[in-house]
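A single protein chain has been omitted from the complex, and every remaining protein chain is retained in its original position.
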Amino acid sequence: MFEGYSLAELGSIFAMQGFAGLILFSVFVLMALGLAIIFGQMGVINMAHGEFMILGAYVTYLCSNFISSTAPALFPAYFFIAMALAFLASGALGMLVEWAMIRFLYRRPLDTLLATWGLSLILQQIFRSVFGAREVGVVLPDWLMGSVAVTDTIEVPINGLFVMGLTIAITIVIYAVMFRSRWGQGVRAVMQNRVMAGAVGINTEKVDRYTFGLGCGIAGVAGSAFTMVGSTGPTSGQLYIVDTFLVVVFGGAQSLIGTIASAFTISQAQSTMEFFLSGSTAKVLTLLTVVVILMLRPQGLFVLKVRR
Amino acid sequence: MSSDKIDADKLTGGLPSPLRRKLLLGMAALPAIGLLPRGALAQALPTDAVNTTKLAVTDSTVKVGILHSTTGTMAISETGSVQAEKLAIAQINEMGGVLGRKIEVIQEDGASDWPTFAEKARKLLVEDKVAAVFGCWTSASRKAVLPVFEQYNGMLYYPTFYEGLEQSKNVIYTGQEATQQILAGLDWVTKEKGAKTFFLIGSDYIWPRTSNKIARKHIEMHGQKVVGEEYFPLGHTQFNSVINKIKLTKPDVIYASVVGGSNVAFYKQLKAAGIDLNKQTLMTISVTEDEMLGIGGENIAGAYACMKYFQSLKNPNNEKFVAAFKKMWGGESVIGDVTQAGYLGPWLWKLTAEKAKSFDIDKIAAASAGIEFTGAPEGYVRIHENHHLWSKTRVGRARTDGQFDVVFETADLIEPNPFPKGYQ
Partner (left out) sequence: MTRTPHSRLFGRLDGDIAGILLLAALLIVVLPLGLDIFRLNMVGKYLTYAFVALGLVLCWGSAGILSLGQGIFFGIGGYCMAMFLKLEASSPEATKIQSTPGIPDFMDWNQLKALPWFWEPFHSLTFATVAVVAVPALLAFIVGLAMFKRRVGGVYFAIITQAFAAILTILIVGQQGYTGGINGITDLRTLKGWDIRTDEAKLVLYFVNAALLIGCILLCLYVRRSKLGRILVALRDKEDRVRFSGYDVANFKIFVFCFAAALSAVGGAMFTLQVGFMSPSFVGIVPSIEMVIYCAVGGRLSLLGAVYGTLLVNWAKTMLSESFPELWLFAMGALFIGVVMVFPNGLAGLYQQFIAPRLGRLRPRTGGGAGAPIIPPHTAAD
């Protein structure tokens, strides 16, 4: 497969493949961060995570239509507006769901799994009824399309760079919020010992609600970003669920660093295998490897406390 | 149980999009469709003569079934087929129906679930005793209902282009089978673009695999080379690695048979990676106007698609068809190849029933070979003895507005060959 190419060309190809791996890594991190916060910090399995992402995507679609018809001059910048709105929309819905449903189920993770699955079905049908069963196309501003030539032979897709930048930004924000702010302290306190946290005056209910909302909001931003690289339809959320869960569980559910490490491992493994083998084989092998490793080390890569 | 008479409000029921609820104002003004053998419309055929097998036929009505998914993942694709079939039935009823009887539709939802398709098919044939069923989209649904149709002796009109390798007395395949779709397109791209190397990429299931098998044989038979063949699971969304492989191998033609959600992701990522489809030739057999809605014209403009029908075809039949379709289902409607094939189904059935002077399935099956429909929006089709259609193949170039420019049309009709020797 590599005959007939000069060393420089091969170098370029491997560099581009490295970028592809990094882009996949960013995608996984974006998908998984929201879920990791919810699962890791709150022990809640949100099977409707994909649908929160797609809500963000639909918000982006509406934004795109609205701005291109009412304020075309703003169009190049609309994407940022759309992402902010996606964050707010998904976050708000998340808080509503937490208030209506999740807060009764904190001690029952298996039940939250089923309940959020039901929620995902309802959301899918709402999308279908409101936006139609067909996929919708989101028009992207020109500066996001195409690729940039890093060197003569290495080209990197711009939206890939955008996603990477976005991921880094969000990760930094989450880190700052979780580990450097007072509120993040509260979140971690609630996670470690809910009763004592309440006893020292932290409003555990509010903390839970905002954390869930934050997790869903990030999902919304991820969905918004994914309109650049994927489809937007009522059932598109299902495409991401299994991968997201595996990334979170593999990383060790309570550790955000674990999530990032696991996203990196899985994405590199998958993109490398895809390059050398065929797509399906790579997918099956990646899933199998992850599952086998999980069976050998069920706590995941990084663990703060042993969970059964 | 919805036994729809063709009323204005009933016709739009059952379909998921609230944006398309337009009343049928112009039904009475529907233009005449091509030339039809009017002489055979014998109003005076008594029911005992035309229906000896106890189908749901009365002196003034005949029941048919529509079996598509209106919910689930396939609803995206099957909506168009339902709309086309209902349009055809409305037009036929306007003209007096079939053998003097108006068509009544019983619509069932397959729910994108194959056992449900089989179950509903059984219900339509056994309980409702319909004279014909227009339905299915995926091969899996067709495979699930085929034994039912053969066991209870029904007649299915199946609209999707598919992999071939099948033939049944109880099915009329109004979509192209693989060799019709593939070979002419490959020949054209070889001639027009001087293509020597091909990269085949598809979703991982029977249709792309079988199609690529045929494509590979044809390519290698003509001395060209397949430099890559990749398959990705249904629902896969990350194609950057294979796009890098494509860049590495620099094929003359990317030959794509990716379907579903992967389709959208693939073209968006292809464009993002800097592959300009106006410079890199890409030929696909899995993108119609319906898929373009999700992909976005700007992401796929410049690619070539091989289909037998494009909405932008310029002939009198098609212009009337598109106008009628938009009037019934909304001005923003797009009409893809499968939708048009769905439209053919009721018309072909009507013509066959008139030739056979009967609704009996055995007589319809026997009379099908040779039936010609000159009113087809794609121009002209004829049913072959193997129950597929003689039709032309066309190559269209995708535009940013979601339509295709037809750049090539085969001079003759292509014979359907579902069991191609030498390609298997």
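Note that the chains take the letters A and B in the order they are written out, and that residue 1 is the start of every chain.
Keep in mind that, in the parts below, a contact is a pair of C-beta atoms (placed from the backbone, for glycine too) under 8 Å apart; a residue touches a chain by one contact, two chains touch by 3 or more.
Nothing here was measured: the structure is a model prediction, and the numbers come from that model.
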Displayed chains contacting the withheld chain: A, B
Touch with the omitted chain, as defined above, among A:10, A:77 or A:121: A:121
Among B:102, B:123 or B:399, residue touching the chain not depicted: B:123
Missing-partner contacts on chain B, residue numbers: 1-2, 14, 16, 70-71, 108-109, 111, 113-116, 118-119, 122-123, 126-127, 138-140, 143-144, 146-147, 151, 165, 204-206, 209-210, 213, 231, 233-234, 424
Touch list for chain A against the chain that is not drawn: 43, 45, 101, 104-105, 107-115, 117-122, 124-125, 128-129, 241-242, 245-246, 249, 280, 283-284, 287-288, 290-291, 294-296, 298, 307-308
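Definition applied: only the chains that are shown with their structure count from here on.
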Centre-of-Cα separation between chain B and chain A, whole angstrom: 37
Touch list for chain B against partner chain A, complex: 16-19, 70-73, 75-76, 79, 204, 229-233, 235-238, 240-245, 247-248, 261, 263-265, 268-269, 271-274, 290, 293-298
Of all residues in chain A, those that touch chain B in their complex: 1, 5, 13, 16-17, 19-21, 23-24, 27, 128-129, 132-139, 145-147, 155, 157-160, 228-233, 235-236, 238-240, 270-272, 274-275, 278-280, 283
